[in-house]
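I am attaching a structure below and will ask some questions about it afterwards.
A single protein chain has been omitted from the complex, and every remaining protein chain is retained in its original position.
By letter and in written order, the chains are A, B and C; residue numbering begins at 1 in each of them.
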Amino acid sequence: MSLGTSDTLVYLIAIPLFSSAFLLLGGRALDRVGHLIGTAASASSFVVALIELNKMLGRDAESRGVTQHLFTWINVGSFQIDATLLLDQLSICFVLLITGVGTLIHIYSISYMAHDIDRRRFFAFLNLFIAAMLLLVLGNSYLNLYVGWEGVGLASYLLIGFWNQKPTYATAAKKAFVANRVGDVGLSLAVMIAFVQFGAVTFDGVAKGIEAGSASSTALNAMGAAILLAAVGKSAQFPLQAWLGDAMAGPTPVSALIHAATMVTAGVYLISRSNFVFDNAPTAQLLVVIVGAVTLLFGAVIGMAKDDIKKALAASTMSQIGYMILATGLGPAGYAFAMMHLLTHGFFKAGMFLGAGSVMHGMNDEVDMRKYGALRKVMPITFATFGLGYLAIIGIPPFAGFYSKDKIIETAFNAGGSKGIILGCVTLLGAAITAFYMTRVMLMTFFGTKRWDSAAHPHESPWLMTVPMILLSIGSITTGFIFSNGDRLKNFLAPVVDKHHHEHETELLAPIVVTGLAMFAVAIGISIALAKYSRKTIPASAPTDVTVWTKIARRDLLQDDFNETVFMRPGQSLTRVLAFLDKRVVDGAVSGVGAMTLRLAGDLRKTQTGYVRSYALLILLGTVAILAAILVVTV
Amino acid sequence: MNAPNIEYGILGPILIVLAAALIGVLIEAFVSRRYRYILQTGTAFAAVALAFLQLVLIRQTSSKAAVSSMSIDGVTIVLQGSVLIFGFLGLLLIAERGFQSFTAQAAAIPGSNEEQKALVSGLQQTEVFPLTLFAISGAMLFPAANDLLTLFVSLEVLSLPLYLMAGLSQRRRLLSQEAALKYFLLGAFSSAFFLFGSAFIYGQAGSTTFDGIRKSIVESGGSDQFLLVGLALLTVGLLFKVSAAPFHAWTPDVYQGSPTPVTAFMAAVTKVAAFGAAIRIYYFAVGGLVWSWRPILIAISIVTMAIGTVIAIAQKDIKRVLAYSAIAHSGFLLTGIIALSKDGLNATLIYLFTYGFTTIGTFAIVTLVRDSGGEVSDLNRWAGLGKRSPLVAGTFTLFLLGLAGIPLTSGFVGKFAIFTAAYKSGNISVVVAGVLASAIAAFFYIRIIVMMYFSDPVEDGTSVVIPSAMTVATIAICAVATLVMGIYPQPVISAINSLAFFAG
Amino acid sequence: MNSLTILGLLPLIGSAALFLLPKGSDLLAKQVALGVSIVVAIAGLGMAFSFNRSATGFQFVEKHQWIPAFGINYALGVDGISLLLILLALVLTPVVIAACWHEAEGGRWSVKNFFGLILILETMIVGVFAATDIFLFYVFFEAMLIPVYFLIGGYGTGEKAAAAVKFLLYSLFGGLLMLASIIGLYVISGNQLQAPTFDVTALSQLSIDPVTQRMLFLGFFIAFAIKAPLWPFHTWLPDAARAATPGTSVLLLGVLDKVGTYGMIRFCLSLFPEASKEFGPTIIVLSLISIFYGAFLAIAQGTSSGDGNIKALISYTSISHFGFITLGIFAFTEQSHSGATLYMINHGFSTAALFLIAGWMISRRKSERISDFGGLQRVTPIMAWLFFIAGMSSLALPGLSSFVSEFLVLVGTFARYPIPAIIGTIGIIFAALYILIPVQRALHGPITPGNENLTDLTLREKVSIAPVIAVIIFFGFYPQPLLDVINPAASATLSALQITGIMGGK
């Protein structure tokens, strides 16, 4: 794959970055136009992206990637890092998703955040996020990616904690940052391994190095595992998933953009981008699959138990990303489908989050679904767009989710051997649970009886909010078909993620059978949900006479309890012990020497008795000692 | 039979001081009280200045004198020069009349009418000046002695006046007299050891001259028991004078009890003289026995450093702190003797020269901090001095830093030179001990600085008196010397390096 | 006179002028101090532009005999490492003076003395980094302590006298050990060369037997480890930082402590290559302990319910950072070395920012306890956000300057010692904690009672911190100018070590 050059890539990042800086430094003077500037910046970036897409499509399939060298960033000995951007088929997908969905969410936020005194700052952070996320997908090396990687982490931290005057929100932000940092350790290690093994940290350099066989399989597996750790942190995969639910503390547009559509999928991007590593690191690849499969079910189970609409959606996000990660772990066959699911998910999940935001907007920021009910009549547009997203996520044909999820299930079955069967069943089970909990969300929110607070006067949201929702729901209807028709996306991405044109494994089940099974699973999920939630009235507070399993699920499968017991408590104890030791032992040794000298001084001082005869005795003793010594020396 | 030839020229400096001392005695006896002070000080300063002048004139001398009983060589010149300079500075302090340090009548009973009368009439006996001059002449003779007999006599000429001077304090007479008594008894006790040791050395060497001893060691190989016993006892006498442990016990008591100007004088001058004599003995006379005395001196040096620095920490009286500091410095100085090399010789002389200024300056400042009852030497009452008299506190800080051997003060140059010499001679253990001791020593110097600057002043009448020009001049000279020799020591070092040779 | 001497003398002259000012002319004193330091900073930057970046060895060399009897010269010269450290000091001094305009007013002594001491300190710093004669270095190394001692003891808060004494004694102790080693080197040079010398280049040519080398190395190393400070020689630092004024802390942690790590590079490594290699692994372990130890103790300050002290917290983070620096130094790769050197600069700026802003917070709130803050982002947004940026730099967020250096250290270390590098990398998680915990407690959350009426930064404060923040951001994105200066010096150090094998990459 030969790479051209372009000198316009930098604008993608620069526009939102400068806008962000401008908004932050501009101060209160910009309060009245800040949101417009921010939205315009995001939109301009989107336009640039469209132009780039147009240019790219105009080029030959094998030379669609372009780079732009900006400057030498770090150069020490053989460690040479250039600030270079790379736009290829894989990154353009992300760029469009980020800027496209991003712009819609900017527009939505204008209205959603209209009454917040810090709206300007909110837009500045959103722009910062866009810039960082674009850097993440445009960097041509692991280290450039890393900058964006932490950049989105920062933006995510700032936005989760946007209302940090509330201590729990501030804690949630911190938790997200720290969990991400754990992942960052993985990415750091990956860079180090790459540098030591290949002397390069660019994607291109590493790929060539692997091709040249300059790394042992141990090294590659280690690098793969490190990358997986990074992905796990960023994409809220098991076992670093705990932060995502809390991250819903951020304003809902943030949840839609960062914690559903884009940032949390960065792990999928990273793994897909590192396909050359995983294709040669079977152990690491297996780990990827396992992580994906576990998270898929983990998220789904949590989703079943949540009454908080945003947390239910967050759990669903976790689960859906589990699908994507699982797909990337399936090798060349899976990358394209992972990407496809990522893109379709970007649309429908962002749409649903915006829908949830719209509901909250109308319900005085109430998030408990038990206080909702029968909202379809008062919020028709929200209901419609959310409903379309719902159909997409549970995988009803011909909505977008059907195409992407179906392909993943299919690929999972085709993974071969017992692995294929297990993975296939897991994905099917996941599909069924997804159908169950999403139906539950639909029923509790939009159907049934009113369970509103007396103060609530639900109403449809203004057009600035509904239009983005409508546009996203159109995406959730159409994108699946567009991408999968004629394997369009797969072929488009092939030069990047499937360079070697691997032959497909033999099919375990015919595609139509898989589809049938998936539909069956979905149908089961829906019907259980209908049976459980459509007939009975839903209590306004969560029932307490539930099985222990439900309780566990409500507690996020004890993820926080686990972290608390295993990491935080011992960590806090260790901290206290160290603080104590520092004072008593390390510093104590220092002051101990001092105190000892003082005591010695006090004791020795007593030899000075004041009796002249004792001084004389001292002299005599000294004389005897010297005499003895000198005679001993002689003998 | 010819009368022995006496080289009056090169003995001039000593003779001048000695003559002046005798004149001082006559003045004290015959001149009316009213004129005594002016005559005494005039004589003393003139004599010291003249002696120094003469010393400068004969600085190139390197020969034996007075029938080989003395050696006027470069080392002597440097040491005598140091003694004269420190003697002069000490005299300046002793002559201070802005406040009374000395008793009007030493013979009077403390608190008696006699004493009261003498005090009121303002007529002060001035026997301290001839005494000082005698001590100076003894101190000049001590390092020049090239003969056990001369050495002993000069030791006594140096010591006897000091015993008396220690008892001359005006305030706290009892303490002062006790200091004199202790100093005297212990001094005499140790000089008995010294003399007894000399006898044994003479018994083996068959000669009292250093040249003879040196020759006999070369011939006999030095393994004779008499010689070694003699050397051991002689060492005791010398170590007593330099206040090395375990012969140091007199130092704090005497330093504390003596009038502070005398303490200043004795701290600087005695140290120079005693180490001067020690150098000549260990380097010249018994250099051939180095294998026997070096281990002992190493042990004593280390113990001295340790005792001096550690006990100083627990002291509450500024003069006692400085006394222990002086003990510690003796430990450092011994490393120069241990080195037994030209470097060691140079370093010891440099150290003595720099140390003298700093220590006189330190005590000079102690004389200034007073209340109605005289000097205030209780450290706690020095609190907040930095606030009350920043200049005095600043100068004192400089001296303390000099004693601590902080770079850019002369103390560091001396310490560096002497440790380098010791290291070079392979005696790394004393260097390490010295370094550790310096660290401990830093503690109590810094404690005083903290006291002065970081504690709030206590309102108890402690104040700094405005001294006369003499004390001011002393402090100024010492401060400048401490600083200049810290920043640009080269002239002094090269002068000492080029002079410091023994006459063969 | 050569440019380095002039550079060093200027602040000294300035301080002399300050001391001569009449009593009560505080404002004039401040203005003079600021003016002098700005002139010096500009002069230094001007000098830096004429520095030849492609050459190795010392530049702006000057040499005069000082004490020829001991072979001591007044010899100055800078290479890339020392040049940058001098610039760090020159830039931070005016920042500190401007930022701490009112800091000296509650001190024991006059305001002019405070600024006079700071200017003296600046002279000492220039000297200590520029000295190429070990004796001269030692003189500055020790003399430097005195102004700091008075700055802490005279203008600090709380247990200031005790902290000042602890600092001084601890440093003196290390210095004396180093003195013993210096004497040893000097004696050996006398045996091996025609004349004994203190010239660092000449001394690096000596061949010293392994046992002696080990002893001498330890003398130097312990002195520098105390200064740096490396675990377990660190306990003076939190006390000193707690007691010192923020401005003093900036100079102490930001600049002075770099003498320790600088000394390790300049002296330990180049004079005792064999011993350095021998002790390398041990020191790496100590570095790792420092990284985590500092982090945990910082977290302990942050999470402590009542008396968590913000200045102590920052000082503990520095212990962690110094762990990274020593890790880089003793990993012996080009990347780790350049990274460690760059880290010294970056840490200087990010810690300066943290301390200055913390100082402003403290002076407004009249409390150093983290729990007394809270909700500052609402009350004093500019101050809060600047603190946040400084914190982000401290936790090495990419795009801010510390990241580049920390990553270089880690990647360089990984090339030689993978496991320590992995352990060190885990340290970045705790970095996140020790920054975010105080951020949350001080800046976020509801406004703690007592904070409602705090005022935001004044124009003077904004202007004084601006260069620091600008440097943090600029060199995060474009560190190459600094690296270009550092690289030749770093590889020269390494080639002197004659390290063969991995230089990173295959």
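As a working rule, contacts are C-beta pairs under 8 Å (C-beta built on N, C-alpha and C of every residue); 3 or more make two chains touch, one makes a residue touch a chain.
Simple rule for what comes next: contacts and distances are computed from a predicted model.
Student: Quick one: find the hidden chain's UniProt protein name among "Leucine-binding protein domain-containing protein", "ABC transporter domain-containing protein", "Branched-chain amino acid transport system / permease component" or "Unannotated protein".
Tutor: "Unannotated protein"
Student: What are the shown chains that the omitted chain is in contact with?
Tutor: Every shown chain touched by the left-out chain: A, B.
Student: For a quick check of understanding: of A:L70, A:I290, A:I482 or A:A616, which residue touches the chain that isn't displayed?
Tutor: Spelled out, the listed residue whose C-beta touches the missing chain is A:A616.
Student: Of the listed residues B:R36, B:K64, B:R173 or B:R370, which contacts the missing chain in the full complex?
Tutor: The one listed residue touching the chain not shown is B:R173.
Student: Looking at the whole complex, which of B:L15, B:V31, B:L50 or B:L149 touches the chain that is not displayed?
Tutor: Selected residue, touching the omitted chain: B:L149.
Student: Hey, which of B:L89, B:A135 or B:L164 is the one touching the hidden chain?
Tutor: Answer from the full complex: B:L164 touches the omitted chain.
Student: If you put the missing chain back, which residues of subunit A would it touch?
Tutor: Contact residues on subunit A toward the absent chain are 605-606, 608-613, 616-617, 620.
Student: In terms of residues, what is the contact footprint of the unshown chain on subunit B?
Tutor: Contact residues on subunit B toward the absent chain are 106-107, 109-110, 148-149, 152-153, 156, 160, 163-164, 167, 173-175, 177-182, 184-185, 188-189, 191-193, 195-196, 198-200, 202-203, 206-208, 252-253, 256-257.
Everything below uses one rule, namely that only the chains that are shown with their structure count from here on.
Student: Taking each chain's centre as the mean position of its Cα atoms, how many Å separate subunit A from subunit B?
Tutor: Roughly 79 Å, centre to centre.
Student: Name, in rising order, each residue of subunit B that touches subunit A in their complex.
Tutor: On the subunit B side, the touching residues are 181-182, 185-186, 189-190, 193, 223, 225, 228-229, 231-233, 235-236, 239-240, 245-247, 249-250, 252-253, 291-293, 295-296, 299-300, 307, 310-315, 440, 443.
Student: Can you list the subunit C residues touching subunit B in their complex?
Tutor: 65-70, 108, 138-140, 142-143, 146, 150, 153-154, 160-161, 164-165, 168-169, 172-173, 176-177, 179-180, 183-184, 186-187, 190
Student: If you look only at subunit A, which of its residues touch subunit C in the complex?
Tutor: Within the complex, subunit A touches subunit C at residues 24, 71-79, 83, 143, 146-147, 149-151, 154, 157, 161, 164-167, 170-171, 173-174, 177-178, 181-182, 184-185, 188-189, 191-193, 195-200, 214, 572, 574-576, 578-579, 582, 586-587, 589-590.
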